[in-house]
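Worksheet: the structure to be examined is printed underneath.
Every protein chain of the complex appears in place save one, which is left out.
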Amino acid sequence: MSARANILGKLRDSLAGTTPRPDEFDEHLVTKPWRYAPEDRIARLRSLMEAVHTEVHQCRSDSWPELVAALLSERNLTNLLCAPDKEHGRALQAHFEATEQKVELLAYDQPVEAWKDELFWKVEASLTGTLGGIAATGTLVLWPDGHEPRLMSLVPPVHIALLKASEIHDNLYDMMVAQDWAAGLPTNVLLVSGPSKTADIEQVLAYGAHGPRELIVLVLEDA
Amino acid sequence: MSQLFYDAAPNATRVSPERGPERHYPEKPEAVTLFGTCVVDLFLPEAGLDAIRLLEREGVRVHFPQEQSCCGQPAWTSGYRDEAKAVARAQLDILDRSGLPVVVPSGSCAGMFRHHYRVLFADEPDMLKRVEALAERTFELTEFLLKVCRVQLADRGAPSRIALHTSCSARREMNTHLHARELLQQLEGVERVDHDHESECCGFGGTFSVRMPEVSGAMVKDKTRSLMDSGAVEMVTADGGCLMNINGSLEKQKESFRGRHLASFLWERINGASAGEVA
Partner (left out) sequence: MSQRIPVTELTPDFRGRAEEALADGQLRNNFRVAMDSLMTKRANAFPDADEREGLRELGNRIKAGALSRLPDLLEQLEQKLTENGVKVHWAETVEEANNLVHGIIEARKGSQVVKGKSMVSEEMEMNDYLAERGIECLESDMGEYIVQLDNEKPSHIIMPAIHKNARQVSKLFHDKLGEPETEDVNQLIRIGRRTLRRKFMEADVGVSGVNFAVAETGTLLLVENEGNGRMSTTAPPVHIAVTGIEKVVPNLRDVVPLVSLLTRSALGQPITTYVNLISGPRKPDELDGPEEVHLVLLDNGRTGAFADAQMRQTLNCIRCGACMNHCPVYTRVGGHTYGEVYPGPIGKIITPHMAGLDKVPDHPSASSLCGACGDVCPVKIPIPELLQRLRQENVKDPEQPQQVKGGGAKYSRTERWIWRGWQMLNTRPALYRSFLWAATRFRVLAPKKAGPWTENHSAPVPARRSLHDLAARHLDQNGGRPS
């Protein structure tokens, strides 16, 4: 008998004569304490994010590319990984060309195996969009895809994320239901709530353990 | 103890008990049975007597069945279920003879009656009715004085500062720490101070103190240190086991600080003996 058959058999024997419990899920418990007035959502999200060292800027759809340029310049960063096929990628590219930015825009357009060394050691920052945000926990939701792959928001030491104000949900449950996640999930769903950190040594907080040392969130208030 | 089964099958998956409603307290009865507890019986009888006096002062007649002995907890926590059950059954018979409300000057023993007897007798459905009835009418002393008798204590002692220690079972099973605080607050001259890690176990745990003396010893040392550092002149507690543990350790450490049973402390305060000075 296979391990599978043995395990399932033992479990079934143990449950002989019992009936399964019904699924009990009082959704109020995960929503009611975590609902906000629309005008408070950004503030809530921002305060939670800043509490864990995320840098948050509130800006507008026409002003964010300039802000990105300034952020990169402040940090003396010379390249930025950005998806040219996304709307925000095109907008950024256009702005950088128009303003003759020295920053080199890189694209994640080949399988990681082809350029691992460069990705891991040369790329200084990345910029991605988001699927939305969660006010209750100060969280960004990312659904990586072929244009903005999984490692894009993980490997470079600085990650800049664009978040549309209208896409900030109160809590994770509401978002899951509104977007019917249960109907089908992509290969990877990421909830990102700050820069990478650890308190493994004497419980002293240190940032940039393995993921990005810095997370910068640009909240587009008019989007 | 979980009794909430979706189906009655004995091997059905269990859930935790539903959060119960707040305990509903009855009107003050005419008479109660005092269950002394074996520790108080042999080592702290004055505290038991003071408990009787406090109850009588509230106009409650106290019965003390001479056949009573031990609630059964020592065997139960040591894993000797049958032996614990035999002793529990004997107490149940004694207490059911009069059927009076039961007042217990110890949180852990009260907890035994209120919560653990139904686990002990889980395999005897005929006993459960009686066990539930006992649980329903068992009160820890502090709880009974505060919530059933609704005592109003007038302090006639000299100003003093004390620390309160509450046994883990009393705290967790009966909120005794809250009841005791309220009672102490009624005493004008008594200042209660918090002590460091107040809710941490003193290390008694019944047989734990003799089975794991190294760890238990470390725990009681920390507790006594914390009590002494609190600025209190003495400690009061509503649990005899903890009291034995803490005082025994203090004596061994040759410290002068001591603890007293809450019943004795209250009785003394309301009768005007000077309880010691503020440090």
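Which chain is which? They are A and B, in the order written, and residues in each are numbered from 1.
Heads up, the rule we're going with is that a contact is a pair of C-beta atoms (placed from the backbone, for glycine too) under 8 Å apart; a residue touches a chain by one contact, two chains touch by 3 or more.
None of the values given here were measured: they were computed from a predicted structure.
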item: Shown chains that the omitted chain touches within the full complex; value: A, B
item: Omitted-chain contact residue, chosen from A:101, A:126 or A:139; value: A:139
item: Absent chain, residues of chain B that touch it; value: 1-2, 6, 10-16, 18-19, 33-34, 36, 38, 40-46, 48-49, 52-53, 56, 61-70, 72, 74-81, 83, 86-87, 90, 97-98, 119, 168-169, 172-173, 199-201, 203-221, 244-245, 248-249, 251-252
item: In chain A, positions touching the absent partner; value: 2-4, 6-8, 10-15, 18-27, 29-30, 33, 48, 52, 108-112, 116-117, 120, 136-139, 144-146, 149-151, 154, 171-173, 176-177, 181-182, 184-204, 206-212
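Please note the rule applied: only the chains that are shown with their structure count from here on.
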item: Distance between the centres, which are taken as Cα means, of chain B and chain A, whole angstrom; value: 53
item: Complex contact set, residues of chain A against chain B; value: 14-22
item: Chain A-touching residues of chain B, taken from the complex the two chains share; value: 6-7, 9, 11-13, 15
